[in-house]
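Structure in structure tokens, see below.
Of the protein chains in this complex, all but one are displayed in their positions.
Right, chain A next:
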Amino acid sequence: MITAIILRFLHYVIALSVFMHDLIFSIPNLYGMVYSKKNLVASIRSDAKLLKKLPMHVGLVMVENNFSYRDIANIIVWSVAMGISYVSVYDINGEIKRNSILLQQQIERSKEETFASEESKFEISLSVSNNKKNAANNEEGSSSKQARVHLVAADDGRENLVKATHSFCELVNNNQYLIEDIVPSSVDSHIQKIFQLPDPDLVILVGHIDSLLGYLPWQIRLSEILKLPSHKGVNYKAFLSVMNIYGKTEQRFGK
């Protein structure tokens, strides 16, 4: 009985300290104004140059409720400004995926503001997975630099591996494929073909749950998993600090 009370107290203390930590984390918001809107793009670019490495594909795993599309759009635009070519946004219930138009609008608006001074604008195309038509359209692309945003939900994760098994089954049944050929490399190229995305180099858990909640199990093999306390009202500094941590990581590939 008494232990239960102590434990509960302990959890309150931890929750409070996490809350305080986040509060301090978000204070740069105030002097973050240093990044005036005019030169934000320039400072993002110079920050990106200072990073030792930049991910090609960032996966944003939203482990929070009540999404603020404006803030998600900001994170996407910052990523693109840094030079990241692929961003995937995941929420387990597929809410963002269903509201893709909303997000698209916010991205446009955020882009306008961030790149206001820029002549050459980035093309940010939104695609919902399992929609090959959409992806094909995007490839026709214009000459300007392109970044792709992919919205994913739980059914793109494990369920996708089940679907892959179904297609292998059909191929084997038609004698077009040998069972022995179902090995990691062939399955990987099959999945790459469906997604047309490289594996995420960086996965950011946005929110306070430390779990992937079903985000692309096949693709996260070598992804660095980092955290961002919240996306609501998130500022560029907080995002940059995550990118800085990523820039310092090393991979040894089992060697």
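Here is the rule we use: a residue touches a chain if its C-beta (ideal position, glycine included) is under 8 Å from a C-beta of that chain, and two chains touch if they have at least 3 such contacts; residues count from 1.
In this text, contacts and distances are computed from a predicted model.
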Looking at UniProt, which of "WD40 repeat-like protein", "P-loop containing nucleoside triphosphate hydrolase", "Alkyl transferase" or "Glutamyl-tRNA(Gln) amidotransferase subunit C, mitochondrial" names the chain that isn't shown? "Alkyl transferase"
If I consider the whole complex, including the chain that's not displayed, which of A:20, A:50, A:116 or A:222 touches that chain? A:222
Contacts from chain A to the absent chain lie at residues 3-4, 6-7, 10-11, 14-15, 63, 92-93, 154-155, 157-159, 161-162, 164-166, 168-170, 172-173, 179-180, 182-184, 187-188, 209-215, 217-218, 220-226, 249, 251, 253-255
